[in-house]
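This part shows chain A:
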Amino acid sequence: MMFQLDYAGELLPILLEASLVTLGATLGGMALALVLGLALALLRRSPHAVLRRPASMFVEFVRSTPLLIQIFFIYYVLPLYGVRIPTVACGIVALGLHYATYTAEVYRAGIEAVPRGQWEAGRALSLPAYRIWRHIVLPQALPPVVPALGNYLIAMFKETPLLAVIGVHELLGTALQEASQTYRYYEPLTLVGLIFLAFSLIAALILRRVEVRLADRS
Partner candidate 1 sequence: METLFTTVIALVPRLLDGAVTTVAITLLTAPVAALLALIAGLARLSHVKAVAAAAVVYVELFRGTSLLVQLFFMFYVLPLIGIELSPWTTGVATLALNFGSYGSEIVRGALLAVPRGQIEAALVLHMPPSQVLRRVLLPQALPAMLPPFGNQLVELVKATSLLSLITISDLAFVGNALAQTTGRVTMVYVLLLLIYFAIAYTLTLAVRALERRYGTGATVAGAR
Partner candidate 2 sequence: MPTAPDALRFTPPLDALKLTGIRKTFGGTTILSGFSLDVPEGQRLALIGGSGSGKTTVLRLIAGLERPDAGEIELFGRQLPYRRFAGRLIPDDPPEARELRRPVGMVFQHFNLFQHLTALENVIEAPIHVLGQSPAEARRAAMALLDSVGLADLADRYPRQLSGGQQQRVAIVRALALKPRVLLFDEVTASLDPEKVAEVLAVMRALAADERVTMIIVTHEMGFAREVADRVVFMQRGVIVEDTPAAAFFAAPQDPRSRAFLNLAS
């Protein structure tokens, strides 16, 4: 069986359009993961066990279970309890929740790398906890972990095809739909692979730039 260039040519615009959905889901998921992950990281450092324990358990649990099942859970189970959100949103929430458990670990490493003296200096000035976090600790903890967060952005991007299982028309879903009409899988799936490869390589290059920048700054 030959790879048909004309068919590939027809597909390409359709798939590039679908890649916008993929990118959108990635960015949405990442935004959620960044915010939620920080919240989880802060909760896990709370002096109150009632906050710390559940946050830790949530991270352990979500991290150790498949994203695929979490997607199904959000898509099929939540509506039974009156939570009705659009399909794409289900996907974004699943991605965001799942990756929040990874970003939480990244934030934690960043926070732990801030020298103790910085905290003590903040307390010596009798700043309230909120101000110490906001103005002293986080500004030092976050920049060094940007590359690690970037890696998870790329990882999440590569997991967006899972959203096809609940009918999101991202890259893979669109390709499979096209394939089911023409019974040709070769071209659509190859193109999807190539598009992912291209985006990943570009993202890796950008990330390396960012790393160099950060290294220069410090």
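Regarding candidate selection, all candidates are chains of the complex that A comes from, given by their letters.
Note that in this section a contact is a pair of C-beta atoms (placed from the backbone, for glycine too) under 8 Å apart; a residue touches a chain by one contact, two chains touch by 3 or more; residues count from 1.
Just so you know, these numbers come straight off a predicted model, no measurement behind them.
Q: Which one of these touches chain A in the complex: 1 or 2?
A: For chain A, the touching partner among the candidates is 1.
Q: Under the stated contact criterion, what part of chain A meets candidate 1 in this complex?
A: Within the complex, chain A touches candidate 1 at residues 1, 60-61, 63-70, 72-73, 76-77, 80, 158-162, 164-165, 171-172, 176, 179, 185-186, 189-190, 192-193, 196-197, 200-201, 204.
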